[in-house]
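As you look at this complex, bear in mind that one protein chain is not there, while each of the others sits in place.
So, chain A:
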Amino acid sequence: MTAVAEPSVSDLTAALAERLRATVGTERVLTDRTQTRTYECDGLANFKVTPAIVVLAESRQHVVDTVRLCSQARVPFVARGSGTGLSGGALPSSDGVLLVLSRLRSLGAVDADNRQVTVEPGVINLWVTRDAAPYDLAYAPDPSSQLVCSIGGNVAENAGGAHCLKYGFTVNHVLGAEVVLPDGEVVHLGGRAPEHPGYDLLGAFIGSEGTLGVATELTLRLIRVPEAVQTMLVGYRSVEDAAGTVSDIIGAGIVPAAVEMMDALAIEAAEAAVNCGYPAGAVAVLVIELDGPQVEVEAQFRQVEEIAQRRNAFEVRIAADDAERALMWKGRKSAFAAVGRISPSYYVQDGVIPRTKLPEVLAEMKRMADAKGLRVANVFHAGDGNLHPLVLFDDAVEGQAHEAEELAGAILELCITSGGSITGEHGVGQEKRMKMAKQFTPEDLDTMQLLRCAFDPDGIANPGKVFPTPRLCGERPGVRKGEHPVQAAGLGEVF
């Protein structure tokens, strides 16, 4: 046997870059490190990898061509939208292609009678609601980054937002997707109808963090804008009272559009950043929003106010108009960035606990932070138990970044032992893949990866994300097995 040297990674990618330039156009393929460095991280900046090649796709065909060429060369690719993800899901491969979809930005006409609209993946979340507004329609998922995040990224992460307590997540609002599979084949999952015969692969694709393929078009469900919206801001002197209010609202059979909680440190940060005028001296605040038919909202809003009073609220403020409502939300939606005002650095965490465990988990989190001499600011979607602890630290202090990362990890394990999850909306990505083995058994993870093997047997779509260890797919099972009964009966070919 003659020894033949394996082509080196750089030879492979150089050859691929040539083919990409010839296919999608020289101006859309970047390999100069000063340019590709722009894409070295997403919203989670503590992981950085410069991709070998960046492709700026402008059409579905560019995506198909890029993916097909990657597949032929067995080179990994990572799709990226606006890059606002917070788990390193769009972290590039150093020997691979970063496929940027931000230029795929066309929005179809709103189909008002069917309450749906078809868009390209680079379209910004908020644009959908803006286009739907003249028809009194809206796109429900509203992640805090909705001014800049893309629909494609929302689909990859199954993005949530403040209003998913009542309206659900991205997966509940995407009806159909055109998907380029990791071998370049184009398939349509779901569509404009509510159901289709076959496996719900659309449901599996949404939230698969770019590991099953690349969406090039999405049909979104729009909701009717409710007749009435009412928002209140409530101040408490204890976290227990705030948490108790949430439990009592749920216990009263009320499903609010949103219930958000912030603790004293998060309030301090928001005040410093956006001057949102939250109640002075509050240890916790709730932002509670109800929407629906006018009479229903009014009656239930009064009930919620009474519940808050019974739980010792010291201030209940009701938004008189949209401007006041916007100010109440401004404090909440700017909370992550605002923490930068009170700490040189911080680590954003995303975990979920059963709502009823809120007081004990918060107390334990405080104990853990005190033990490390660190501060944790808490901002969360209290209605569905989705916590966003912000671990504050100072890079300049030797070892503190490491301590903060450890604490953030320990908080996730606390979520798991409390019966919750390591991520409610930010995704597993690069950051939390090792934690998956704490939440799931090896059998669970292997079974999930059967799906991965069906979509991407070569493991080239966003490799190294979501799972702690990749499953080797082996050869396609259908190939090595005996004759298919349909074929045996002479009725058809094996697929």
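Simple rule for what comes next: a contact is a pair of C-beta atoms (placed from the backbone, for glycine too) under 8 Å apart; a residue touches a chain by one contact, two chains touch by 3 or more; residues count from 1.
The definition used in the following text is that contacts and distances are computed from a predicted model.
One chain of this complex is left out of the view, and of "Serine/threonine-protein kinase RsbT", "ABC transporter permease", "Putative transcriptional regulator" or "Glycolate oxidase FAD binding subunit", the protein name its UniProt record gives is "Glycolate oxidase FAD binding subunit". In the complete complex, the hidden chain is touched by one of A:A140, A:V171 or A:V361, namely A:V171. Only one residue in the set A:P92, A:G210 or A:G420 touches the chain that does not appear here, and it is A:G420. Shown as candidates are A:A22, A:A133, A:A371 or A:L450; the residue that touches the absent chain is A:L450. Contacts to the hidden chain, counted on chain A, fall at residues 111-116, 136, 157-158, 160, 164, 168-169, 171-172, 176, 181, 185-189, 191-204, 207-208, 224-227, 247, 250-251, 253-255, 292-296, 299-300, 352-356, 381, 384-386, 419-428, 432, 436, 439-441, 443-448, 450-455, 466, 476-478, 481, 484-486, 492, 495.
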